[in-house]
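One protein chain is absent from this view; the other protein chains keep their places.
Right, subunit A next:
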Amino acid sequence: MSHWLTPEEWTAVRLSLVVATTAMLASLPFGLAVALLLARGRFWGKSLLDAAVHLPLILPPVVTGYLLLVGFGRRGPIGQFLYEWFGIVFSFRWTGAALACAVMGFPLMVRAIRLSIEAVDRKLEAAAGTLGANPAWVFLVVTLPLCLPGILAGMILCFAKAMGEFGATITFVSNIPGETQTLPSAIYTFTQVPGGETGAMRLTLISIAISVAALFLSEVMARLVGRRIAVE
C-alpha cells in the first residue's frame, strides 16, 4: 500500500485506525455501564441521563467540538484537572481526536447495548439465581453473553462513526498532520488545494474499503454469535 500512498496519506490512514479503535475500546466500559443503568436502573434523573447521552447525536458536531474545547482544553475545567492529576492532555493531540470520536459514537454504542440488554429474558436471570448464582455471576454468565450481539453491534457502530467523525474533531483538536489529521480531515485538506483531487479520491477509496471491511466483520461476528444463541 505504501507504494501508491504518500507517507502523509499513510499516516492519516494509520492515525484514523488508531483513533477509532481507541475511541471504541475506551468508551466500551462506560457504554456498558450507562446502557445497563438506562436499561435496568430506576433512579431520579434517568431521562436526564438519557438525554445527555443522546445529545451529541442531535447537536451540530461543531457545537460538540466547541464544548469539548471549552471543557477539555488546557484551560478548561476538566482538561486542567486531568492534566494536573494524571498528566493527560487532549487539546491538539491524537488523544483529543479519540475523545471527540468517542463522544460522537457514544450514543450509538449505548443505544445498541441498551436494546440488547432490554431484550434479555429476565426469567432466565431469575432461573440462574435459583441455581445458586449471585447477581454478579448472573450478569457475567447469563446477561453478558446473551447481549453479546448487541455489544458487538454497538462497538462496530462506534468504530464506524469514529472513522467518519469530522466536525467535532476538527473543531476540538484542529487538523495537524501526523497528530490530529484523520482520514476525513486529510480528504478535506486535499479538496482545499489545487490538484488535490487524486489524493482525495485515493483516501476516499480507502475510507470506503475500511467501512465495508468493518461492516463485513460485524456480519461475520454476528453470525457466529447468533449461531450460538439460537433463539429458543
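Here is the rule we use: a contact is a pair of C-beta atoms (placed from the backbone, for glycine too) under 8 Å apart; a residue touches a chain by one contact, two chains touch by 3 or more; residues count from 1.
In this text, contacts and distances are computed from a predicted model.
Student: Which of "Molybdenum ABC transporter ATP-binding protein", "STAS domain-containing protein", "Phenylacetate-CoA oxygenase subunit PaaI" or "Cytochrome c oxidase subunit 1" is the UniProt protein name of the chain not shown?
Tutor: In UniProt, the chain that is not shown appears as "Molybdenum ABC transporter ATP-binding protein".
Student: Which of A:33, A:131 or A:224 sits in contact with the chain that's absent?
Tutor: If we include the chain that is not displayed, A:131 is the one touching it.
Student: Out of A:20, A:39, A:53 or A:142, which touches the unshown chain?
Tutor: Looking across A:20, A:39, A:53 or A:142, the contact with the absent chain belongs to A:142.
Student: Since one chain isn't shown, list which residues of subunit A touch it in the complete complex.
Tutor: Spelled out for subunit A, the touching residues are 121, 123-124, 126-135, 137, 141-142, 145-146, 148, 228-232.
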